[in-house]
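Left out: one protein chain. Kept in place: all the others.
Chain nomenclature is as follows: A and B, assigned in order of appearance, with residue numbering initiated at 1 for each chain independently.
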Amino acid sequence: MAVRTEPFVLNMGPVHPSTHGVFRMRATLDGEVVVDIEPVFGYLHRGIEKLTEQRTYNGIVPLTDRLDYISSMSNNLAYCLAVEKLAGIKVPERAEYIRVIIAELQRIAALLIAVGAFLNDCGAYFTPFLYMFREREKIVDLFEMVSGQRLTYNYMRVGGVSQDLPEEFMPALRKFMDKMPHYMDEYDQLLMQNEILIARAKGVGILSGEQAINCSASGPVLRASGVNWDIRKADPYSIYDRFDFDIPTQTTGDCYDRYRQRVDEMRQSLRIIQQAMEQLPPGPVRAEVPHLVRPPVGEAYARLEAPKGELGFYLVSDNSIAPDRCHIRPPSLINLTALRDMVRGWKVADLIIIFGSIDITVGEIDR
Amino acid sequence: MTVSLSGKEVASKIEEKFSGSVVESSAENLVIKSDRVLDVARFLKETDGLDFDYLNFVTAVDRYDHFEVVYLLSSLEHNHSLMIKARCYDRENPALPSVVDVWQGADFQEREIYDLFGIKFEGHPNMKRIFLWDGFDGHPLRKDYI
Partner (left out) sequence: MATFDFNIYNLVNSQAVPPDWPGGFWWHWLFFTVVIIGFVLTLVMGVIYIERRGMGRMQSRLGPNRTGPFGLLQPVADAVKVLLKENIVPTAADKLVHWLAPVIAFAPALMLFAVIPFENGALLADLNIGILYVVAISSVSTVGIFMAGWGSSNKYSLLGAMRNVAAIVSYEIPMVLAIAGVVLIAGSLSLNQIVMAQNVPFVLLQPLGFLLFFAAGCAEINRSPFDLMEADSEIVAGFHTEYSGMKFAMFYLVEYAEAVAISAIIATLFLGGWKGPILPPWLWFIIKIILVFFAMVWTRTTLPRIRIDQLMAFAWKFLFPMSLLNLFITALQVLAGWPTELAWVMVIVNIAVMVVMVFIWSKFFFRLGGGRLEA
């Protein structure tokens, strides 16, 4: 006698402990196996692209904070790079070095959350998450010294940064840099060879290199699938060509590789910060740019390697004080294109882990 | 450094294969006729030497009398990039062929353009609104939407 079964639709709704924000997935399940998945977006759509048409170029910087609210400094930087490319503004040296230090610190902070949330999804009940937050607190304290804010910093400006580093910044940064490698070794000791983590994450949700390229994936997701493409090396912006760092890649492209990729990238960021700290020159931190910037008619696309992937701003200007069109290339949304193929055939528990390993922020998806 | 290929050179290569498909070309970008987008896309992906296998983004700009859909393509192997545009002069029912079969990464981005501008992409497997709800009236990012 054959048992008749039929697939049912499970709605992992916008409010769910594990969907990293207001994100909804309608999964069609056959028992525990996922047959199909349909992501539903739009719960955090605020119309940022339309709002940018009503604000001045400098006034858009706080809006960009709210995109990927976990790594606000990177969003600010990407936008400022786009405007500077459009208007042909040259940024002073000290500002460039400060931007690099801040951007790499932001990368570490965002990757800490990514790794912590991934391990939380694996079920390690907040312990690694809270340990990583301990380190993120130190970085956030550094950012508070610099900009006065803890989450949405609004620090970069067109032509540089808004204010110089205070005196207590460099000693605190040095103290952080001394302790951080030790903490990273501590995490590795507990987690890298943990049999349960390996059993949950190895071989799960494999994304091959060609598929990743076809889906326009970028960032750690692309590099974990074996593709050696990092915008800091391939198309260097700012002064990244002066620093010496490696681009780690992994081989398989499963969830474990994405986790290892993020940990390896954190170590490389520490190297960059160390070099930038030593080479920091004195000088002005902002170019002489009028408050109401009027770039010439034209368009420009500037991109940077954000913690989630390739974050780009495509600006179209018509020589007025507000942009005519500002399009944001969201790495989280585009990395999600591959989700459906990665998830088919795995179980509900794996669905959560695969989704967590892509690491999205809904503010960036919905804008 | 990523080399941005000159629109004029690539335009001549495209004209050899598909004559009459290039509307205009300049150093920064080139404009393709809207109904030839899919053929040109496949050509650009498959030709040796061009190998544009990575689609950076697809977006649209409202230029008051027409819509302009912008594609930025890259080749990871040769490390060069190219910007392509296509124009839609119809404001009531603008339509373009979809490039999802060539680059799957265009999936959600084309839905976003449909949602916010109203440009339909033919051949897309799931042409529905993505951010706004299904009964929403109008397309917000158009210049004539208040």
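In the analysis below, contacts are C-beta pairs under 8 Å (C-beta built on N, C-alpha and C of every residue); 3 or more make two chains touch, one makes a residue touch a chain.
Everything quoted here is computed from the prediction, not taken from an experiment.
For the chain excluded from display, the touched partners among the shown chains of the whole complex are A.
Although one chain is not drawn, the whole complex shows that of A:Ala124, A:Met156, A:Met184 or A:Ile231 it is A:Ala124 that touches it.
Only one of A:Lys202, A:Lys233 or A:Arg340 touches the chain withheld from this view, namely A:Lys202.
Where chain A meets the chain that is not shown, the touching residues are 8, 10, 16-18, 32, 119-127, 130-131, 134, 190, 194-200, 202-203, 344-350, 352.
By definition in this document, only the chains that are shown with their structure count from here on.
Every residue of chain B that touches chain A in the complex is listed here, in rising order: 1-2, 53-57, 59, 61-62, 70, 72, 76, 79, 83, 103-109, 112, 116, 130-133, 140-141. The touching residues of chain A, when paired with chain B in their complex, are 41-42, 45, 47, 49-50, 213-217, 227, 229, 234-236, 301, 303, 310, 312, 314, 316, 324-325, 327, 329, 333-334, 336-338, 366.
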